[in-house]
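The other protein chains are all here in position, but one chain of the complex has been omitted.
Per-chain residue numbering starts at 1, and chain names A, B and C are given in the order in which the chains are listed.
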Amino acid sequence: MGVRVAVAGASGYAGGELLRLIAGHPEFDLVAATAHTQAGSPVTAVHPQLAGLDLTLAQTDPATLADADLVFLALPHGQSAALAAQLPASVKVVDLGADFRLRDADAWARYYGGPHAGTWTYGLPELPGQRARIAAASRVANTGCYAATITLALAPLIAAGVASPDDVVVVAASGTSGAGRAAKAHLLGSEVMGDLSPYKVGAHQHVPEIKQATGATSLSMTPVLAPMPRGILATVTAVPTGAADPREVLAAAYADAPFVHVLPPGAWPHTAATAGSNSCHLQAGVDADSGRIIVVSALDNLGKGAAGQAVQCANLMYGLAETTGLSVYGVAP
Amino acid sequence: MGVRVAVAGASGYAGGELLRLIAGHPEFDLVAATAHTQAGSPVTAVHPQLAGLDLTLAQTDPATLADADLVFLALPHGQSAALAAQLPASVKVVDLGADFRLRDADAWARYYGGPHAGTWTYGLPELPGQRARIAAASRVANTGCYAATITLALAPLIAAGVASPDDVVVVAASGTSGAGRAAKAHLLGSEVMGDLSPYKVGAHQHVPEIKQATGATSLSMTPVLAPMPRGILATVTAVPTGAADPREVLAAAYADAPFVHVLPPGAWPHTAATAGSNSCHLQAGVDADSGRIIVVSALDNLGKGAAGQAVQCANLMYGLAETTGLSVYGVAP
Amino acid sequence: MGVRVAVAGASGYAGGELLRLIAGHPEFDLVAATAHTQAGSPVTAVHPQLAGLDLTLAQTDPATLADADLVFLALPHGQSAALAAQLPASVKVVDLGADFRLRDADAWARYYGGPHAGTWTYGLPELPGQRARIAAASRVANTGCYAATITLALAPLIAAGVASPDDVVVVAASGTSGAGRAAKAHLLGSEVMGDLSPYKVGAHQHVPEIKQATGATSLSMTPVLAPMPRGILATVTAVPTGAADPREVLAAAYADAPFVHVLPPGAWPHTAATAGSNSCHLQAGVDADSGRIIVVSALDNLGKGAAGQAVQCANLMYGLAETTGLSVYGVAP
Partner (left out) sequence: MGVRVAVAGASGYAGGELLRLIAGHPEFDLVAATAHTQAGSPVTAVHPQLAGLDLTLAQTDPATLADADLVFLALPHGQSAALAAQLPASVKVVDLGADFRLRDADAWARYYGGPHAGTWTYGLPELPGQRARIAAASRVANTGCYAATITLALAPLIAAGVASPDDVVVVAASGTSGAGRAAKAHLLGSEVMGDLSPYKVGAHQHVPEIKQATGATSLSMTPVLAPMPRGILATVTAVPTGAADPREVLAAAYADAPFVHVLPPGAWPHTAATAGSNSCHLQAGVDADSGRIIVVSALDNLGKGAAGQAVQCANLMYGLAETTGLSVYGVAP
């Protein structure tokens, strides 16, 4: 008998990816998937890619979820806290939303608004010492998708004193699933195909999370919507603060990380190679003209950027191998 | 110790998908991957999505392959026969090429040219009695991607006397990976994005294979290249020959097939729901104006249309559960 | 002083394309663009591609439109009739909706529902004798996008007795702009990219219009949504009824049509080559196995399939050269 798992917010894209991963996980048993307006529909009516999965979406309520050993919350930002508060302490929870990521209540108020719910163990296992903290936790706040992409690229460089925490400049482009599944006119296929479109320029809500996780003290982060369903590519530039080779610092930091691949010299990450996987690909170099360090980071926003990362954390919470039920390899082309 | 597996033609798209599936297969050990001009390169230089797989492409030669228990041939059409002839009988072989699919040597000569190599057990497990034949075989000819898509839609209807074998009309659109990985100008991203482009109109080489596998006696099949990397959608129309509901015939035919899903009434297959999986989605109806039966069939041309199907056959050849190492669920969005 | 032109329904995709064409038309002056919920917005807020066009969307009402010499109606099907009835006879009208296309009131009721509004001159100039009828008309019903694509491919063959009007089988794939601009979840970019998705299988509302315009007596038409913003590719197959070469029949029929190009032998139409233009590309052949005639037709659903066609009709209505303000050439890649 495996771990009994429930997914709240199962009708969205991260929710669907969670269902796919759990359905293929050898130690997790999917016992409930809940939704709001879609409650009552078969899972396959909402996620046709899961044809063969015989389950009906239940209404999201604490009683349904409390019956599970492990609950993934894939709700809109700001909705996790109220629900989590109603779950017994014995239920382990991984929250894919932003509610419990920030330590700084002011930053929460400034970027998200409303009262700060608190701070849970941060769900990025590759940060130093973080695997043990996650393994010991019963509540984990999964990283944001941009935050995962950028933190994996930058945190070791700042920690090693190789890159200045000041004046970090990032442009990060995301596939459209990162914008969610709500029917909005600017996300129609007719609008996004053939289009690159910046948004929330100068004021993205992941900025405080990224600063907290990387140690950056000044961060310009411009997000761009890209014409593809999945994937994030972050170009991270920083002022060097020493002579060390940034690529070697990254390679050392992730030598034992099964999902983070510092590519061979000369090979640069690209998003398609990570699609459907839980891997992050990294490469670093130095700009010939400006001398800035450039790190490029690619991952699947629904994989290592959301559902895959959440399962990785849950594996650690249950003492399983980190890779259980997850794929290192991308689905390409 | 698992089955020792080699892949010949590992640098192409079907080859890359085979490597991905074998690397994740619990009973198969990948011992060799061979190529031609790419021999000597790390697998990850050719397939960056396999970052973490530490293997170098070897030259395609019989000695290398003969060391394996099981060989997958993912070579251009017409190149399998010579290689297969040099492999010992003790090595099981699944050929993803067309060389051994046809029973009719004349049809081979007409559509492919050159001498007919022979006929192997046809690798479509869902045909009546075919699982047992594949399980007993040491040489299997995997279906073509269009043939798999169309045969799963049509064969049960003709066999049941529900659809006429005469005057079958098919339009089938494929993602670009079906056209292979050779650098050709008309397959450039700039050309294919935003474009639907018919090809080999009126004379596709899969026609005799489809007729053989379905029992159709007259078949118009128009292939179209579609702006997506993966997936085939076939619209199959046929003249009805009775009052039976074609959907029910299909549902009965595939009641025990783990990878073939006849969708609930009202839901029509679409390719994205099958991407990355070994599933085929089907739906059937009757056209209001013409009375023709319309069956729509969708699958991943590299999955159920090539590499996944090949692994499914190999599972049967080794007495494993048909689904071992394969996913029923698609990666979407 | 040019013709004073207004566009009702200017916030949709066909409306936006009309604005683009009119803004570049040497004889038409855009005096009003109207909308419903978007009334009051600058045109450029709704159509950012028209940056530089200084106009505010007005509310759609008869008084605003009656002030123009020429009105294009780009409204949802069923909404044109009421509005048109309130426009004075002196105002010329081209309706891009379906309201006035059908001669058969029963067919209207069956496929669209509600009372039949009447029948206007059919706006497909390339039909025999139709240019003169359009030139003499003050009310023109523009063709549907699928109808234009298929009629141009098929009508001359049936008229010439080369193709049987019975048992015509069509599969036609359209870019997503054909599905309109309303925010619907199944039209999100995340859903449509990488996807081919059939819809309204066996019962599309363009069927009676196509039968009326082509003379077909039995028609199976399966529409498919394709992952591109624009373009329709129709594969039309028909039973031959004589020995004549279908390509030659088409070439003769369109010898003097500036927008319909029968491609050189061996070249098949593809949608990207028609994007942004008012051209339709055609090619015909005979299927080797079945003997069926195959005609492939490609055009831009917003161009020759909607707004371009409407401007072409308006040119005729004003005695201008058919090509005024329209491009024969596509924007590719």
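Methods note: a residue touches a chain if its C-beta (ideal position, glycine included) is under 8 Å from a C-beta of that chain, and two chains touch if they have at least 3 such contacts.
Computed from a prediction, not measured in an experiment: that's the story for all the values here.
J.: Among B:191, B:209 or B:322, which residue is in touch with the absent chain?
T.: B:191
J.: From the list C:279, C:297 or C:312, pick the residue that touches the absent chain.
T.: C:279
J.: For review purposes, identify every residue of chain B that touches the missing chain, sorted by number.
T.: Against the left-out chain, chain B lists 13, 175-177, 179, 181-185, 187-194, 227-229.
J.: Even though one chain is hidden, which residues of chain C still touch it in the full complex?
T.: 13, 16, 20, 23-24, 42, 44-45, 47-53, 176-177, 193-194, 229-230, 258, 261, 263-264, 267, 270, 272-277, 279, 281, 327-333
J.: Could you list which residues of chain A touch the chain missing from the display?
T.: 167-169, 171, 173, 175, 190-191, 193-199, 201-203, 207, 211, 218-222, 224, 226-231, 233, 235, 237, 268-272, 275, 283, 285-292, 294, 296, 298, 333
Basically, only the chains that are shown with their structure count from here on.
J.: Report, in whole Å, the distance between the mean C-alpha point of chain A and the mean C-alpha point of chain C.
T.: Chain A and chain C have C-alpha centres separated by 44 Å.
J.: Just curious, how far off is chain B from chain A if you go by their C-alpha centres, in Å?
T.: The computed centroid separation for chain A versus chain B comes out at 34 Å.
J.: At which residue positions does chain C touch at least two other chains?
T.: 175, 190-191, 193-194, 227-229
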